[in-house]
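The block underneath contains the structure these notes are about, expressed in structure tokens.
Excluded from the complex is one protein chain; the other protein chains are retained at their positions.
Entry: chain A
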């Protein structure tokens, strides 16, 4: 029955959309690759504005073809509808705003409210935010819209070491200040947290991203203790942006019904991010590196590491900027992403040898941007991944071609 209602609602919405006079729709153009603080990303999205209404809508779509092989074994050709994100925002009053992002991944297999917050401005330096927030650890979490990147795959460190687009119910403050070429911003939130799954999961390693699979996290903090996430970023318009962020708290359920069932265990993450555009040659460089420390019970085994490290660097070089096939200011880029993750930093107690469980990858790319809001991408990945023992690595390589665009 619910399905029937949904269909009816869907067709009504289609019909009502058809009745809107398109001349009333005003596109709010945003240069999605222009320089701004990463924390501004949620406000710096192109969108459609229905004239004289305070509501804007927008979104982006990512689809691609891919063919990869690992040690000579390939799953063949794959077409992937990775992501459809829809954003809406509304100016409730001059200094009270609502923003949301709803994401459909893998053709609807995963549907999530990734972001939904009310922002209240008391002062440019003091803004209150409450709702479902994206915890601002590193830069990718803050600024992850597909059309902004020259690579179809999200960085390994930002998705499989740090939980990619990790959002939780929470509240806190943010703000920023400008002074000539300088800009400084901060964010500080208390929110929902991780849970036992970061060390009890089917990945067989400490895996923070496993916490994303817990749908209860929007209604219940597993440990009963909020997670703190804070970030300070500073930008000089001639040099670039440098961000320091920290996320930490108790992750495990240590008591239930007032009865202590385990000791309190903490997770702490420190991240450093940087981006810049080199003058004259206009090379864009963005990078993020993170260090993770997890209190893993000593009796749980070395397989679940208590330290992790990883990050990536993207280098994007525009090689052609001109009118191409009628697209003004079209840009052809070459790019390369280098990335590394070690999920288990340390040595074996028994042998003193390095614990493996690491990966590195190089991904050269070509991208074509007919406009700043749309990108066609050709990526080649070459990757080596070691198991925990450091045995000969699994080699993965292959291509993907995709498009990502705001709408």
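The rule is short, and it goes like this: a residue touches a chain if its C-beta (ideal position, glycine included) is under 8 Å from a C-beta of that chain, and two chains touch if they have at least 3 such contacts; residues count from 1.
One rule holds in what follows: contacts and distances are computed from a predicted model.
Undergrad: Using the UniProt record as the reference, specify the protein name of the hidden chain from among "MBOAT family protein", "Sarcosine oxidase subunit delta", "Multisubunit sodium/proton antiporter, MrpD subunit" or "Thiol oxidoreductase".
TA: Hidden chain, UniProt protein name: "Thiol oxidoreductase".
Undergrad: For the chain left out of this view, which of A:93, A:323 or A:349 touches it?
TA: Considering the complete complex, A:349 is the one touching the chain left out.
Undergrad: Considering the whole complex, which of A:49, A:74, A:90 or A:225 touches the chain not shown?
TA: Of all options in A:49, A:74, A:90 or A:225, contact with the hidden chain holds for A:74.
Undergrad: At which residues does chain A meet the chain that is not included here?
TA: Chain A touches the chain not shown through residues 67-74, 196, 199-204, 252, 261-262, 265, 280-281, 283, 297, 299-303, 317, 319, 334-336, 348-351, 353, 356, 364-366, 380, 382, 387-392, 395-399.
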